[in-house]
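For this view, one protein chain was removed and the others were kept in their places.
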Amino acid sequence: MTTTRFQQLISRNQAALSARRKIVNAVMLSLTGALTLLALVPLFWIIGYVFYKGGSSINLAFFIKLPGPLGVAGFGVLNAIEGTLVMTLLACVFAIPPGVLAAFYAARYPNTPLGIVLRFSTDVLSGVPSIVVGLFVYALVVKAQGHFSAFAGGLAIAILMLPTIIRTTEEMLKLVPPTLREGSLALGAAEWKTSLSVVFPAALNGIITGFLLSISRAAGETAPLLFTALGNEHYDVWQMIVSGIAQKQNVFQILNRILDQPADSLPLTLWKYASQPYPERVQQSWAVALVLMILVLLIEIIARVWVESRKRALQG
Amino acid sequence: MDNKTAVAKPEIVGTKPASKMAIKNLSVFYGKFRALAEINITIQSNKITAIIGPSGCGKSTLLRAFNRMNDLTASARMEGEIILDGENINASGVDVVDVRRRVGMVFQRPNPFPKSIYDNVAYGPRLYGIHRKNDLNEIVEKSLHQSALWDEVKDKLHQSGLSLSGGQQQRLCIARALAVEPEVILMDEPASALDPISTLRIEELMHDIVKDYTIIIVTHNMQQAARVSDYTAMMMIDDHRAGQMIEFDETQVIFTNPKDKRTEDYVTGRFG
Partner (left out) sequence: MTKHIMPMSEDRGPRRFQKLIRHGDIPWQVILIIMSVVVMVLMIAIGWMLWQQSQHARTQFGWSFLIPTSDANWDPVNNHFQSWPFIYGTLLTSLAAIVLAVPISLGIAIFLAELCPAWLRMPLNWLVELLAAIPSVIYGLWGIFVFLPAVVTPVGDFIGNTIGKVPVLSILFAGPIPESGSSRLAAAMVLTIMIVPTITAVTRDVLLSIPDNQREASQALGSTKWESIWQVLLPYGLSGILGAVILGLGRALGETMAVTMVIGNSIEGNLSLLKPGYTMASIIANEFAEAVTPLHIEALLEIGLTLFFITLVLNIIARLLVWSVAQRTPQDARV
């Protein structure tokens, strides 16, 4: 039987070509697996090292004492811990309500002019470098007030959190089946009631995960705090509250004291200690890194476990 | 040119083997679920064999067994023999890549690559080491002629394949499959997504090329099966939702004088 032209063309070293194709296939596919493993190396290396180096200088005093002179034991980074908590909380207060509400709009009316501009702005904001946001808040708040403050720091972090919150909330809201919305509206419920008591709870798990991940990012931010919160070795919220009560100040005055002065945060302290030439300070920065790492890991794990358990609950 | 791991073709002097492909006692499992139960069927060379049956009876699964496309589904498992030219291609150590060149496939919805028309058709030959412009031009032209698309695209070979109409895209996919000169062509409801005129063109095409190829077609359109095929296989689901081969015979017989009542019910439109 005559061979066709095609058969003639491919019959030249088909065996060799075929073998080569298989080898290339095996090599390249293995390479992708190898690269994946490679990516995990720094992850475990960093986490492991932080635990190892930081673990040796963690003690109780670390968590409950303010910083003290170099070389003297029994001091800690309470100011940084409290600063982180205060500013992160503040950032949540500033970012979550507007973020969620804007997300409602984006999910409901994605193609209106405002919807398009909103989604565009969110994307743009998510790409702004954190240090630029710091500059912005500096010009807006610090310059106007004349001093650095926890308030300014919290605001800067809020701006950084905002795009992530909007985006994840929007995606979660869009996943809610339209039939749920329509059912509620058909029963006569108002638009706002439908959104808040029907759609929002349905998307809540995913939204909370989004919050958690934003918080984790917020807690680790340093650059925007460099010239907004600046740092403060004497920041002690508990003491402010106690002395405020003793001086018969009302809630707002106490709040003002807490927010209106410069504050430290864990990442900020880490940076300051790490750049100092004293080995003890460097050792402390590892300890701070450990605290920060534990915080971030905890949030990531909780968020992931939460998602998985809700998923499993839904599947029954 | 014997490649050790390719399916070796038996040396036959004179006549070709009568059956091109055969399936013996094939069962296909997705995880624990058995989708096909003990299928037996023989496919004759240079003939068109149609597989018909109600929706969900496993026609596509059976079709995809012929070129081991079920392997692409992670949970799929095939037990039994799939025979191409006398060799079982469902055995371990068989070069699946080579099988797929010899047994080509056209899908229900046209799926051209987002490349030019030329590059779509040339994709296969390039895999097999053909790179010279002249050779590729020749192959592309021949394949497009065979799929009755050449006249419509010869002046725009470098436009994207996606710029064609649905019917044209499907003929492009046929040309693409033909470019590597398979021995068997599997067609999974090739015209179901197309308009009647495109459908007819594809049926004409099948008649034209069957002298060089063996064709197996899955269709839910009984008139089509009656029009184009030489042999027809009737499938249905059994009580355990597994697909079974109910009857297999010449098309004439299946449509005018079926042996199984269920076949008769189906082809006369009493159900399905």
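We call the chains A and B, going by the order they appear; numbering starts again at 1 in every chain.
The rule we apply is simple: a residue touches a chain if its C-beta (ideal position, glycine included) is under 8 Å from a C-beta of that chain, and two chains touch if they have at least 3 such contacts.
Here the structure is a predicted model, which means the values were calculated and not measured.
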Sole touch to the unshown chain from A:128, A:204 or A:251: residue A:128
By the document's definition of touch, the residue of A:5, A:22 or A:147 touching the omitted chain is A:22
Against the hidden chain, chain A presents residues 21-22, 24-25, 28-29, 31-36, 38-40, 42-43, 45-47, 49-50, 97-98, 101-102, 104-110, 112, 114-115, 117-118, 121-133, 135-136, 138-140, 159, 162, 166, 171, 174-178, 181-182, 189-193, 195, 213, 216-217, 219-223, 226-227, 230, 267, 270-271, 274-275, 282, 285-286, 289, 292-293, 296-297, 300, 304, 308
Per the touch rule stated above, chain B touches the missing chain via residues 67, 69, 72, 74, 97-98, 100-101, 104-105, 107, 109, 111-115, 123-124, 127-128, 173, 176-177, 180
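Here is the rule we go by: only the chains that are shown with their structure count from here on.
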Cα centroid separation, chain A vs chain B, in Å, comes to 52
Residue positions on chain B within touch of chain A in the complex are 1-6, 95, 97-98, 125, 127-130, 135, 138-139, 180-181
In their shared complex, chain B is touched by residues of chain A numbered 4-7, 9-15, 17-18, 21-22
